[in-house]
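A single protein chain has been omitted; all remaining protein chains appear in their positions.
Chain lettering (A and B) follows the sequence in which the chains are written, and residue indices restart at 1 in each chain.
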């Protein structure tokens, strides 16, 4: 696995037998820098917020090892929205510092799904807002399809997660240089818009077994969930993928900027 | 009719002639207990919040008698989102204490629809947040269909409504034992997630004449509206159907827990 926003190398079509895909997720409780000079005590999967994207095909088995190193202080677990039963695996994976656990589940549904720590009660939002969330993309074995059933594919893929940090601010409204703990929790759905582009194909709720919507300007990703979209970039310029709740985008920085180059690479 | 979360007995397919379905809704202004030791002065349909679920088939006539007993203090009425014209019936059903009224409308659209008190102006949100809302499910005469048009059915049905109560809290943040009146109104769409399960079929906006989305982890029910979903429970364990805005779920208790048993019954 690789750190976000990048994807591991993967095939889009995989018509062979189901595989067992081994994943190792290590919980790291550590300080991260979320803006220049602004540090936060975070809980992470493999060191990044959000955690790494996992890619499998429908019918594959995910065999995840969840490691909670003895240097940590808290109990953690994992709830895979891609799995069924046992609270998404949450009731089978609770591990204290110094413990690890192996969970195997079958990815029976095609789509984009969240995973997150869910150790119970108010600790659920508390751990999530400290950074413990990521996503898994379960591709149909035959690959993605447009509304008419024709195969579609992508040249490259990125994983962008919107994370709410609730941070104290100085008197002038600035985030000063300090170490902070998040204090509150996510509150709303995310409105996504690609400035200067369209969602040529959008799976707003993440389910690849329903036909994608086409040609959208803006769409809504439900809070605490994952969706997927395909964009055709027609001009090598700067694009912003942002919350079209514009205050979130421009005051609270809920935006991702990328610059596709003419040669197909991206900065 | 039976109290929520239960459904009245009903046929899923009804290819006979349209029926006249008689419904009696009595407004009860009374104190209810919404958490252990916490009482609120509520306005209810038939004593529960939300009010009872009504089930008819497309083309049936709903003949509702709305009773406002003389023991009440306020004007009430009812706006059926399943009906057309006359403000959903609101302009024909306003009754004072000691009055009753009969409204007949035809359920011309298949889907899940809200009903609620709507006596005008700021009294609309005021009565709704005091508890005066419920839902009607208008089934297609031929029953529900998957996206390919094949018939689908369910073994049992439950009605879960999310209700915002805006309650004063003590200095320590707890709801202490007291009688309270709601003070504010609903503010956002509801993000639904079934922990450990999937929405095998989801009518996010409630309309049964559009194909359901399939295999979702999470979906969005619009504020003040109704949707429907079918879940296949594969393991007799505890499930939580909750807001996946996790602060709403775990701090403000926007969750419903149920435990399907191996023998098919539910606690």
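In this section, contacts are C-beta pairs under 8 Å (C-beta built on N, C-alpha and C of every residue); 3 or more make two chains touch, one makes a residue touch a chain.
All values reported here derive from a predicted model rather than from experimental measurement.
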From B:32, B:86, B:101 or B:251, residue that would touch the chain that is not displayed: B:86
Touch with the omitted chain, as defined above, among A:109, A:130, A:205 or A:244: A:244
Among B:114, B:144, B:202 or B:242, the residue in touch with the chain that has been omitted: B:114
Residues of chain B in contact with the chain not shown: 79, 81-88, 90-91, 109-111, 113-114, 118, 121-122, 124-125, 128, 184-189, 205-207, 209-210, 220, 222-226
Interface with the undisplayed chain - residues on chain A: 147, 188-189, 191, 193, 195-198, 202, 204, 211, 213-220, 234-235, 237-240, 244-247, 249-251
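Methods note: only the chains that are shown with their structure count from here on.
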Whole-Å gap between the CA centroids of chain A and chain B: 32
